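Okay, so here's the structure we're looking at.
Heads up, this is only part of the complex; the chains shown haven't been moved.
Labels run A and B following the written order; every chain starts at residue 1.
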């Protein structure tokens, strides 16, 4: 038995990656791919990786019969998902939202960081957070509800929050970190993270052979990370994202202070705790002591590689998470959430291995 | 039913790509991966894309029980396959050789271009050439023989010959090209084509932000291309390979003179002829008139994209072929050949789509 799914915003980077994943997913049948900008154009013309493989054309959001889908993925900019999700959910369609519109539980935080009103707070209250390794219970409940006939809305975690939280959560939930100290996150993303829009930032000749930070102190993923890590409203997260000249890949380096006094755990101890924490998570691999994550090793996949080191001298845990920002950081994670909601194995259709070189 | 397979030289770039492909192949069971250099080391240590996915370790060629495999892939340097192939074939094992040792039908040509004696000419005479779209009959016969219990040896085409010949063959076999004129091939390869060996050529800082030609007039793929195109011994192929700063991808631009007189076919006519030629080839896509191949659109796959343009003014066909040098140019093609020899659909396990961006 298969489920029919649609992708809204299919011509963007996360959208087209959804199309790639869904095109070989054994249980989801792609029936609609919408893009108002490219409506009418063959998918294979805009993205020639699909040449010879599909005659699918983009349709407008309007003309696609999304209401008859079992699930719809929304790969649209924030604010655009507010009304769409509400309408589809209201018609009984399960919605997997990749935008930021249903991630932040506190509408006031959303409104402060995104500078727009949150018009769908009722639905927000019912949204499930889409980061299976850390919020599996929510998703399991959603799956149970869906099997009873309820529509479900999943607000999937963003790319930086995913890599950062997967790296940090075992240390924090395990009580290793100082509960009041400031956590520093410096993360590096490939250029697909900057989106499909053409600008001087994304022009090859400006991006290539360059590294830079952006959005210092102001990136909208900050409150999302705080929410996931359970430190919302504490003003103790410093998040600095950077861009590097690669297409895909995101590495988050998280510095978590240990308490000022007391024994310092060894790296081996932390690694063991991390391995235990992710023991049931097939898409997260904790690397052995002495091995550090490389983004290239997860490129093109929905996998995460996590490494952790204790800096005894400075009483600091340095945890590192590597993902593909379009895979585990966006499209892959959305499919993983959908898998769970539909009662499938979470890694269904997500078993690919990165090209080794 | 599955077949047990081994990979010799599994730690090289083609070898490790074989491991990646075979690890999700529905009908081939990987039972041995050898590397004398890395024997004993976990595959996932040398290539962390496999972290968390396999406990497999490289073994020595010697200790691996290759003789009990249904098939063995040889991903070794030329000369190294001569004895190995002979021994395994003699023991009834089907051998898929990725080296250059069993590609050239004329041992004298091999000896001239590779500067070493060909010690296995009996077996060479029985070798099948591994380029399914152009030599499908040979492979079909081999499949028939194998199903009767015979061991089979396939000498798979090289990366440049594959891209070049897929681009040129329909024009030449279709009689469009001038039968006596010189054909010019300028091809550009990603750096995996230069192999895993560390040198100043492969050092990031020398390869990055650089384009250069190499082996001008002397590259060993020259006689192989001539053989495939049926112009061996005619001294009318000029082949110039280039390196560009990308990991994977190979574009071959082939300039084929039209006869000096007579009508000039249109591009549309050629495109139609090419589409017809590859109508039964699921892994080759001929692009519509006006569309040119991009290597990125086939990266990580066993697919080929072919484009063709008629330059009326200069009476020249310009045919372009894009492949992943490690995919359709090496490991993927080897698996495709093995699929055929074992009676499977040729694209079994090779259905992946390139990341669209």
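Annotations for the structure displayed:
Here, a contact is a pair of C-beta atoms (placed from the backbone, for glycine too) under 8 Å apart; a residue touches a chain by one contact, two chains touch by 3 or more.
Computed from a predicted model, the values in this text were never measured in an experiment.
In this structure file the homo-oligomer totals 4 copies of one chain sequence, with 2 depicted.
By our rule, only the chains that are shown with their structure count from here on.
In whole angstrom, the spacing between the mean C-alpha positions of chain A and chain B is 37. Residues of chain A touching chain B in their complex: 13, 16-17, 19-20, 23-24, 45, 47-53, 192, 196, 209, 247-248, 285, 287, 291, 294, 296-300, 303, 305, 326, 351-357.
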